[in-house]
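A short worksheet on the structure shown next.
A single protein chain has been omitted; all remaining protein chains appear in their positions.
The block that comes next holds subunit A.
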Amino acid sequence: MSLLFRSRQQGAKQVKISGFRRFVMFWVHNVQQAVASLGELARYPMASLMTMAVLGLSLTLPATLYVVVKNTEAIGADWQHASEITLFLRKNLSQQEVSTFHKRLSLSNDIERVRWIDKNEALQEFREESGFGEALDALSNNPLPDVLLVTPVANKRGTAQAQQLAQQMRNEREVEQVRLDLDWLQRLEALLNLVRDGLLALAALLCIAVVLIVGNTIRLNINSKRDEIMVMKLVGATDGYIQRPFLYTGVWYGFVGGLIAWLATAVMILWISGAVTDISELYESQFSLVGLTFNEMLVLWLLAIGLGLLGSYIAVRKHVRTIEPQ
């Protein structure tokens, strides 16, 4: 590898290391440097832990929000499947016409089942249950329309598909009015979108903050080792060799920071799950908050490590090169 003395590497007593050995040693050195970086961090446990905690807690907020959004989405998805289209038919239709229309709808591929609420039966029911019987007798004809309750097939129950189906119904000659109880669902969805977008923006901001914090910590680290870096440069260390321990420090920040984020997210979810249980009890529903899955935890961890690495990379790229031996 000698640049100035090409014959040097062939000298019997000189450096004789095979390529394979160099490759193996490269990885061995990496592991050694990783462990050494960890040891270095352990020498100043409070300072290291504080940086790690900042990293971890910064990621806790978006992680917790993510869990909340995920659970709300799950509820929304459950309710979405219950969508039902109510058709109010024209009053001037004969019994025969309604029956035909009912049959025609039942045959449609998009519709699973149609329930017909006959206007006479409905009137009867209303008369019995409402207590307005005598008032109704005063009317000359039945004010209620025939009603068809249409349940779409499973794959037509999504918001968009159900809406499309409702639009089709609206165009039918027999139909006076169509009601699709999707408005609140759409509102929920819009709200979720808002929270999701906000979550993304928040997560992005916090990630940038994490990168800056790690970068700054590593920069201070580099400056405190100025003399050592100079000596290493004097005896022929490449920038890559000098940078590696700092990069590993960043990785360790992310590694431990990710664990802290897990822990803090779990505590946060435990904290709010009490309130969630209270709410679901009020609504008489069985609902419990689902925490982070294994994959999501892995993603969170890798994200933390990646951010730690990125922060330290930016710092070493900028600062190791500028330190030159005097």
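FYI, a residue touches a chain if its C-beta (ideal position, glycine included) is under 8 Å from a C-beta of that chain, and two chains touch if they have at least 3 such contacts; residues count from 1.
By definition in this document, contacts and distances are computed from a predicted model.
Here one chain is missing from view; checked against "Ribose ABC transporter permease", "NADH-quinone oxidoreductase subunit H", "Cell division ATP-binding protein FtsE" or "ATP synthase subunit b", UniProt names that protein "Cell division ATP-binding protein FtsE". Among A:A190, A:L234, A:A275 or A:L302, the one in contact with the hidden chain is A:L234. The chain omitted from view is touched by exactly one of A:R22, A:R113, A:R179 or A:R226, namely A:R22.
For subunit A, the residues touching the chain absent from view are 1-5, 8, 13-15, 17, 21-22, 25-26, 28-29, 227-228, 230-239, 241, 324-326.
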